[in-house]
Every structure is written in C-alpha cells, then in structure tokens.
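A protein chain is absent from this complex, but the other protein chains hold their places.
Letters A and B name the chains as they come in the text, with residue numbers starting at 1 for each one.
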Amino acid sequence: MKKQAKALVQHPTGIIGIILVLFWVSVAILAPMLAPPQDPDNAYMMVRHGFSSLPNPPNGQSPWGTTSGGYDIFYGIIWGSRTALVLGLVTVLATATIGALAGGVCAYYGGILDGVCMRIVDLFMGIPFLIAVIVMTTVWGKGMDKIILALIVFGWHRYARMMRSEVLVVKEQEFVLAAKNMGASPMGIFFRHVLPNALSPIIILMSINIGRMVLVAASLSFVGIGAEPGFADWGQMLNFSRNWISGIPGAPFYYWYTYAYASVAIFTFVLGWTLLGDALGTMYGKQEAY
Amino acid sequence: MNNALITIQSLEKEFVVRRGFFPRPKKIIRAVDGIDFSINTGETFGLVGESGCGKSTTGRMLVRLMPPTSGKIYYQGEELTAKTEKQMLPLRRNLQMIFQNPHGSLNPRMSLEQILEEPLKIHRYPFSNRAKRIRELMDYVGLSQTSMDRYPAEFSGGQRQRIAIARALALDPKFIVADEAVSALDVSIQAQILNLLMDLQKELGLTYLFISHDLGVVNYISDRIGVMYLGKLVEVADCNTLYRRPLHPYTKILLASVPVADPNQTFKAMAWDTPEGDFPAPPAGCSFYNRCRERLDICSRQKPSLKEQAQGQSVACHLFNP
Partner (left out) sequence: MAIFIFKRVIGIPVTLFILSLMIFSLVLFLSPSERVAVFVSSSDALQSASLEELIERYGLDQPFYVQYGNWVKELLRGNLGWSSSARMPISEALALRIPATIELLFAGQVILLFGGIYLGTLAAEKENRFTDHCIRLLTIVGGAIPEFLVGLFLLILFYVTFDLLPPGRLGMLSTDIVNAPAFVKYTGLHLVDSLLNGQPHVFMDAFSHLILPSMAYSLGGLAATVRLMRSSLLDNLSRGYVPTARLKGLSNRQVMTRHVRRNAMLPVITFMGMRIPVLLSGSVIVETIFNFPGMGMFIVTAAQGLDFPAIIAASLAVSVIIIISNLIVDILYTVLNPQIRLDISR
C-alpha cells in the first residue's frame, strides 16, 4: 500500500493529478471559511451584489467580479467546487456499485444471465449520454437530485462492461477453485475472492469518471437546463457569460472575468481526476482504462 | 481390493467449446476419455502424461471441482458423483487439492492468517481453537517463524506452496490431489516440497494423487503410476515395475526422456525419434497410433483396453493382447 502510494507520487502526471485533486477537495471543505455565506441555510445560492444585468469587473466588494445578475464570481467558484465534488462522488459511487455488481454477478454466473446482461449494456452503450440525461431531467423536472439520478441511470453500464471482462479472468484463477474446494458458497466466493481482485480497473474508471460526470452536469447547466438559477455551479456561471464572450466593439476581452475563472476551474478539476485515473491506470498496467 | 480409498469407473469429461452468442458448429474436446483406476489408502498414485492429456481434469473431477460427463467416482465406497452440492459439503474436508501455480492459488488480497482461517470458518471450526490450529498448520509445513499478517506477494514460490499445503491440511483431509505441485518451483526447492509431502503423508496417514508431466518427480514420490495419453490411461504399474519393465510404447518414450543418474540405464541409449506435433487419434483405433513405432494393423481399427499383464501391471496395447 505504502509502495503504491509512493509509485503514484513519483508518476509525473500522477503528482499533478493528486495536487489538483487535493486542491479542489480542500477548497470544497474550506468553502464556508473562504467565502462565508450570507445566508448559512442557503449556502449554495450565490451571493448577489445588486441585480444589474451587466457584469461587473473585480472590485473591493467582489474580488473576481460579478456575472450578469450580480452573482459574485469568487463565491460561485468556491461553492461550485462543493457542488462538483458532491455530484461527482455521489454519481460515481452509485454507478460504480450498481455497474460492478451487475457486471460482476452476470459474468460470475454466466450463461443466459450474462447474455441478457450484455445485450442491455450494449443498448445503453448506444444511447447518447448527454441527450439521455437532458431528456430525463426534462421529464422529471429541474434540480440537482434529478440530474444525479439521470447520470446514474445512464452511467452504470461502463462499469458493468469493465467488471465483466475482469471477473471473467479472475474467476478462472486457482484461488477461486481452492475456495470452491474448501466448500465455500458461490456468493461467498464472489464477495471474498472474485470482487476484491477485480476492483482495481473499477477504481481507475471511478477516478476518471468523477471528472466526466461533473463535466456532463456542467454541460447541462451550460446549455441552461441544469441547476436552478443562482445555484453555485460552474456550468451555470459559464452559461451566464455566454452573452458577454464577444466583449464590446474594439475590446473583445472586456468581460474576460465572466468566463475565465469558471473555465479554469472546470478544466483543472476534470484534469486532476483524469490524470489521477491515468496514473493509477499505468500503475496497474491498464492503459486506456476507459 | 477392500482398502481402496478412491475408485473411479469409466470416467469421462467432454468440453463443449462455443464461440459467440449464437449456436454455431460446436467443437467437442474429450479431455478424459473413459478411465478406470483405484487408489489405496495411504499410497501415492502418480499420474503422468504430456500437457493437455487430461491430468488436471481428472484431478479436478476427483475432488468435485468439475462434474464428470459420465462415469462414477467412489470415496470409501460412497458414490460422490451421485451427491448434491449440499451433501458434498461435509465430505469436502476429506478431499483437498494443491494447485500448480503458487502465484495463482493464493488470493493476493488476503493475509496468511485469513488464508488459513478461511477453511476453518467455512467448516465451523470452534472459534477458540482457530489460532492454535493455524499455528499447528504452520509448524507442519515448516513456517513456524513466519508472521501471520503478511500477504502472498511477500513470500517466495516455495513458501507459498507451503502455505497452500497448510491450507489443504487445515481440515484434516484423507485424500489430497497435488496437481503439478512442484512444477513451477526451482529444482532444489522441488526436492524440499516433495520431502515435506512425503513426511506429512507418514505423519498424518494421507493418500495422494500426484499429478505431473515429469516422470522423474512422479517416480520419486509415487507408489504406483498411471500413464495418460490423450484422455486415456495407457499403462498402470508399480513404480519399480514401470521403471524396470515398461510395456506401452508411450511409457518407453516418456522414460527415455527422463534424465537419469544411473549410467547403466538401458533406456538412455534409445534415441526415440518420434515425430513432434499434433496427433489426432484415428477415430476407430488406438489414440497413440499415429506416433507409435511398433504399431500393428489392428491398432488403426480397434481400441485397446486396459488389461492386467503381470502382477500389478496393466497396459492398453494390442502388442500384449494378441
């Protein structure tokens, strides 16, 4: 375990990934101190300075400026990291659990069950993820919980697929036969021997998918379908900036602050988890884990 | 023979190899093609033959890791093949197996203690005695000084094989299948493990089925030897008899390829130039027909059956059954 941690730190992209991930995790944890909310019961709603539809450049009151609608950009970025982290962790834990169990059980028992399972996975593979999530959130209604639910419904199949191929290898190993020879039950063998030894690629995929899920949610908010207006969410902040991208005549970057901070935040957050997953992947000898 | 611990009768195993989801022309592999033998209490029965001849499949069927396609297996007169998985459970503790690959047979995510505790847990060994039992097992296999919270990756191949043996002994088995138990080890360590197995046999009154492709190793440990070729048993004999007077042409080839220390060994001089490669048996005749240097006409038409030739020596070959 110690050796693996050391190898990870020595991996050139791994260390960058870890630094970025740790940075955003600490920002998310320290959010109440970095950007004290005006209304502690409603901390996820961005602080507003007035209701002007024009963005405001950085000043003493709002260090990174405000978007149209008077939302404080600094506050949004800090609390947006919480939104991203919670969303990423919840969806990834749920999808990985569902997918790994479904794929693992199907592969372990094999036969018709496995055939049916793979047909379903193939069907889900062909569904455009973002469009499916948009359709579901439209039908179910707005809100973070609905988005998370939709992300889970359409995100589990990758884990199932990966788990399946892994379990097919592990279940032929001699220690599984040895356990059977002792008289262990199929369930016991699955949870004690097969599952723990098939998990490492799943962990890699989870790391990469935290970034990917956050990205999809951000895309939703970016096109204006995701979170409710004013919710601290990076995608929504970029959505606010869309009208200001072209600046004013003669000064194309006049409103740079409306998109720069949010872009950098999303990019570094996603990059961090992706690099971490990548480094984990090369460590376990799985190139192209995704 | 009333002291037979294990008896098998016309045991067969077919594998159906299918590619893809849809039923296509299937390929059937007859891994074990009707074999009979019995193993007496307290003896070591060696099973030799080249790779892919069905040795492991036989061994696995004996401990019910695989159901046979047909045929019967008796353990102390009880028919194992007729038992359900549930009925098997109390019997499993008597029938244990040691696997070939010391790297694959231990779960890399379990510590030494967990590995040895697992069989005790499954068979409800009294909780209070477990630690003592684990210590005892470690003593048996000569690992008494080792710390219990280490993982398989921290052990050498020989040490791991000792752990695998300790695990097999945990439930006080009567019969152990050792499938290529030493093939993956260095020669010096092979001897240590073989001696350990023989000591344990004396001490605990075990019966072994010892599987190997290496006749030298089998000869060292076995009392009787069965020679397998393409799923069939071609010769069964006492160890000494087989060495001094092999009958089947295939046994002779195997013996010739064993490096021997004795310079007077007669077979050393025999340079067998048998062709190499894949040899499908003629459907009607002897499975060894295509490779046999002493084949007769009848060999391509009729399958020879295993018949006793002398005291304790049986062979399946038309040369001896005119």
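Here is the rule we go by: a contact is a pair of C-beta atoms (placed from the backbone, for glycine too) under 8 Å apart; a residue touches a chain by one contact, two chains touch by 3 or more.
Being a predicted model, the structure only gives us computed values, none of them experimental.
J.: According to the contact rule at the top, which chains on display are touched by the left-out chain?
T.: A
J.: Taking the full complex into account, find the residue in A:54, A:131, A:169 or A:187 that is in contact with the omitted chain.
T.: A:131
J.: Looking at A:15, A:34, A:225 or A:283, which makes contact with the chain not pictured?
T.: A:225
J.: Which residues does chain A use to touch the chain missing from this display?
T.: Those residues of chain A that touch the unshown chain are 123, 125-131, 134-135, 137-140, 215, 218-219, 222-225, 238, 242, 245-247, 252-253, 259, 263, 266-267, 270-271, 274-275.
Everything below uses one rule, namely that only the chains that are shown with their structure count from here on.
J.: Please report how many Å separate the Cα centroid of chain A from that of chain B, as a whole number.
T.: 51
J.: Can you list the residues on chain A that touch chain B in the complex?
T.: 115, 173-175, 177-184, 188, 192-193, 196-197
J.: Taking the complex as given, what residues does chain B use to touch chain A?
T.: 21, 60, 63, 65, 88-89, 92-93, 95-97, 99-101, 104-109, 118-119, 122-123, 164, 167, 171
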